[in-house]
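Every protein chain of the complex appears in place save one, which is left out.
Letters A and B mark the chains as written, and numbering starts fresh at 1 in each.
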Amino acid sequence: MESLEQIKARAEAAIPGAKIDIVPNLGPANQPSLLIDNEHAPAIAKFLRDDPTLRLDFCSNVTGVDWLDRVTKKTVKVKKVVEGEEKEVNEPIEERIPGYLEAVYHLFSMAHKHGPITIRMRTRDRGEGARLPSLTPVWRSAEFQEREIFDLYGIRFDGHPDLRRILMWDEFEDHPMRKDYVQPDDFEWEPTPHDDVLARAKQHYAPRPAEQELRPS
Amino acid sequence: MGEGQIDEALRTELQRQGVWVTSMQELYNWGRKNSIWPLQFGLACCAIEMIATAASRYDIARFGGEIFRPSPRQADLMIVAGTVTKKMAPQIVRLYNQMADPKYVISMGACAISGGPFKQGYNVLKGIDRYIPVDVYIPGCPPRPEALLHAFMELQRKIDEQKLTGADKAAHLDPEEPSEFPVPAFGKHDLEPPANPDVFQPPELKRV
Partner (left out) sequence: MSATVQTLEAMERPPVTMSSRLEGELLEVSMGPQHPSTHGVFRMNVTLDGEIVRKLKPVFGYLHRNHEQIGEQTTYLGSMPYTDRLDYFCSMSNNWAYALSVEKLAGIEVPERAEYLRVILAELTRLQNHASLLGFLLSDMGAWGTPLMYAFREREKILDLFESLAGSRMMCDYMRFGGCRVDADDNWLAGARKIVDRFPKFLDEFEELILGNEIVIARTQNVGKLSADLAISAGITGPMLRACGVNYDVRKVDGYGFYPRFKFRIPLGEHGDTYDRLMMRALEMRESVEILKQALAQIQPGAIVNPKAKIRAFRPPVGEAYGRIEAPKGELGFYLISDGGPNPYRYRVRPPSFINLTVLEDLCLGHTVADVMVILGSVDIVMGEVDR
């Protein structure tokens, strides 16, 4: 099978204006992915499906990922005047990456029996801009899985034939797989030595008298 | 000796003479406990063990419980076999309400008792006893078929001890006792209400 660089070059040549980035994956699995731009996503998906050497006709897995706002620390070389002399100094800077939601598609080829090729799309933000083009017209198998992402992550897929909640009930308002979802506090937290569980247990029993201090048993 | 009771010595003596003496209460309970028809209704993993219990190896027919009815109108026993999700809970309460009195509930497996391993899930009800009364709890994940048979025999013993008359008579004979319970509604974040206080009174948690 072709390398991702080759696929990227050919796809960008075939679709004018398309922009594809390669997201590296440094782990032992070494499954890097293609980050495709939202505007041309359906065209790129069609290209991947119909291109005779790729023929990625089988979209196996579609899923969402929630990335919260992150702060990464980097050291960059900055030119500075130190003691009257211009020098290159390593200076730590904090870069704030705004959060976004991601839809990940794993593609295989049943015709050529190769794969996986991973493609991903990112939303603008986690609020109003959580919209992506639907790839259900290209691969029918995304139909239920995109509905599931809409239900659990709250990404709206434009062009999806039937975008409704699938797992939770229709009246439900939250998106429970998001990392910042707070679930209803409707049961007793057993006191255990796990710190975060203990913290939640304390929160649950907050109105109790102070002398009944909660201790791990 | 209470009402409806027979002197055991007299009964044995009469039986020797070929006369079988019984009381209405004994006959009623005997018939009822040996023909419990469960509702054919499985939720999750435990349902497979329930089917295994009904299959040839464990053979629940030995206890008169093999007639699984698909309609709640014909069933006496609801085996809540598996995880009760919040989306499913209103349906279960509705099915319970549709069953004719007297009706019994076995809460099979850790999930139906308390949420079990899935207790921390946002869509998992933390025990079916929040909405309907439960007669027998049987722990396990899933309980073995033998354990379900044990629960079944416990229920039979419970039925055998029912009184037909008096102040402590069986609940289904008391017109004051409710036989239907309110069905929870789907809310914006959770079921409303999250538990029925008439049914669910958890004991105060004692901590050291």
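Here, a contact is a pair of C-beta atoms (placed from the backbone, for glycine too) under 8 Å apart; a residue touches a chain by one contact, two chains touch by 3 or more.
Predicted model, so just to flag it, every value in this text is computed and none were measured.
Novice: Who does the absent chain touch among those shown?
Specialist: Contacts of the unshown chain, counting the full complex: A, B.
Novice: Determine which one of B:36, B:124 or B:170 touches the chain that has been left out.
Specialist: Candidates B:36, B:124 or B:170; residue touching the omitted chain: B:124.
Novice: Among B:38, B:65, B:127 or B:142, which one touches the chain that has been omitted from the display?
Specialist: B:142
Novice: Hey, which subunit A residues sit against the chain that's not shown?
Specialist: 25-29, 31, 57-61, 63, 65, 104, 106, 110, 113, 116, 118, 139-145, 166-169, 176-177
Novice: Could you please point out the subunit B residues that touch the chain left off the display?
Specialist: 40-45, 47-49, 51-52, 55-57, 70, 72, 82-83, 85, 87-88, 91, 95, 111, 117-118, 120-124, 141-142, 144
Everything that follows uses one rule, which is that only the chains that are shown with their structure count from here on.
Novice: Distance from the CA centroid of subunit A to that of subunit B, rounded to the nearest Å?
Specialist: Chain centroid spacing, subunit A to subunit B, equals 45 Å.
Novice: Would you pull the subunit B residues touching subunit A in the complex into a rising list?
Specialist: Its residues touching subunit A are 86-87, 115, 119, 122-123, 126, 186-190, 194-195, 202, 205, 207-208.
Novice: Please name which positions on subunit A make contact with subunit B in the complex.
Specialist: 167-174, 176, 181, 183-184, 186-188, 191, 212, 214-215, 217
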